[in-house]
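Encoded as C-alpha cells, the structure appears first; notes follow it.
One protein chain is absent from this view; the other protein chains keep their places.
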C-alpha cells in the first residue's frame, strides 16, 4: 500500500543493473574501448579533464564511457576520484611562451614573428555531415608537416604591445605567496583574480560561453580582440622539497587565449589596453576564449567597484559556474520532498479555509 | 623515533592515528558542547614532550596540520615533536595562533590571542590551558550558557584568579572571542566563549 517512493536496497541494485545494461547498448555492436574514446573523442575528453579539474586523458575517457557520454556526469566521476588523491604540492607556473605550438593565431596582426599557424581546427570547415565516416572509411592520409621556424617556439603576441608600454602591467606575484585554491579552501568573497581564474577554468563550458557572449552583446562592456590564441604542449615543472630545484614532470597540451581590450584610461592611468586571460587543458578554444571574456568582465568590476552585468558579478559567476554543484542541486529536486510538501498542503488548505470563512462571514452580514 | 638531524628529541605520536584522532576529537567536541563536564581522554595516550600534558599533546596531534599555526608558551621539546608529526608552523605571535597552549597559572591575556572578526568570528584561537586539577582544587566556577541545562559547577586547581575576570570579558565580546580547553593530565573540560563564568 505505502510504496510510492520507498525504494530500498533491491530497487537501487536493480536500477544500477539496468543502467549498466543500457550503457553497453546492443551487444551485437562491438564494445567501445577506453582507448577509442581517448583517441577519437579527444575534445570531449579535454572538456571532462577541464571540468573534472584533473589532467588524465585515460581516466577522463573511462569516465566518459562509464557516464554513457554524459560530459557533466563524467566530470563528476573524475572530480570524485580526484579528491581522494594525495597532494604532493603545487607545480611551478607553466611557461606558455615556451610552448611547442600546434596552433597559434592572432586577430590583431596580419603577420607576426613565429607566424600564424592554423593547426587542427574546425575553422573554415564547411559543416557538412561526412557520410564517409559513417561508412567507416579508410584512415585519412597524414597531414603534411612543415619544419618549425627558429627554435619552434613563438613569443606571445601581447609582448609586442607590452614593449611599447601599451598593455596594462600585471601585478607580479610575491615570492612564496600561495595561489588560492578553491578545492582546498572555502570560496569567500571578494575573490581575487587567482581564485576566479581557477573557478572559471573548471566551470561549465556552456555557462562560460553564455556569459562571455553576454559581454559581447552589451551586458558588461568589453570590446575584445583575440590578441592571441595558441594551443600546444607545455612543460610542467615541480620543485621537490628535498631537491630544491625544478624537475620536469612531463608535458600537457593546453589552449591559451589572451584577449586585448580597450581601456580609455583615467586620471591615474594612461590610456592602454587591458588583458582578459583564459587557459584550459587540451584543445578547448571555446572555453579559453569565453574564460578570457569573463575574466576581463570581472577585472573591470574589480577596478571600478561596480558590477552592472551578470558576467561582472563575482558571486553570480563563481557560485553558478560549477556544473557538478549545479547539476547536483538541480537534480536533487528528484529526491522525495513530501514532508515539506505536506507542510505546504496544510498551509494552503488553512489559508483557503480562512479566506472561505471570511467570505462566509461577509455573506452572513 | 629518531631526532632527524635536530637536537631536540622527537616524542612518539599515535600508534593508530586514524582511530586516536577520531576518539580525541569526539571527546573534545563533547567537552566544548557541554561546558563544565570533565571528559577523560582515556588510558594509553602517548607520552608527551615537555612541557605538555598527555592530554594537550593528544589533542594537538589530533587536530593540527600545516594549516594551523601553533603558539606555545614554552617551546620545550613539544615544538619539534609537533612540527614533525603534524607539519604545523610554530608561531611566536599569539594573534596568529589557531591553537595555543599555556599554563593556567601564567597565561598571556586572552585578548592577545586571535579573536576572530565580526564577519568571521570563527577565526579565533583555541587555547589549551594546562591546569593542575579538574574536579578538585582551589577554584569553584559556576557556569551558564549553551550546553548547560541550568548551571554547572566546575572545580579547577591551578587557574590564575585574574583569568576568571578575563573569561567574563571574553564571554561579553561574543560572538568574537577565544575558546578555552582546560587540561589536567588526560582530563579536559571546555570553556567556549558562550560560557558565562562566575566564581563561587
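General remarks:
Each chain gets a letter, A and B, in the order it is written, and its residues are counted from 1.
Throughout what follows, contacts are C-beta pairs under 8 Å (C-beta built on N, C-alpha and C of every residue); 3 or more make two chains touch, one makes a residue touch a chain.
Here is the rule we go by: contacts and distances are computed from a predicted model.
Matching "Alpha-D-ribose 1-methylphosphonate 5-phosphate C-P lyase", "Fe-S cluster assembly protein SufD", "Ferredoxin" or "Thiosulfate oxidation carrier complex protein SoxZ" against the UniProt entry of the left-out chain gives the name "Alpha-D-ribose 1-methylphosphonate 5-phosphate C-P lyase".
Only one of A:130, A:185 or A:248 touches the chain withheld from this view, namely A:185.
Which of A:90, A:213 or A:329 touches the hidden chain is settled by the complete complex: it is A:329. When the missing chain is restored to the complex, the residue among B:11, B:28, B:107 or B:131 that touches it is B:28.
Those residues of chain B that touch the chain absent from the view are 17-19, 21-23, 25-26, 28-29, 32-34, 62-65, 67-68, 98, 118-122, 124, 126, 145-149, 174-175, 179, 192-194.
Although one chain is not displayed, chain A still touches it through residues 1-2, 4-9, 11-12, 76, 79-80, 82-84, 86, 183-190, 315, 324-325, 327-332, 335-340, 342-347, 350-351, 354.
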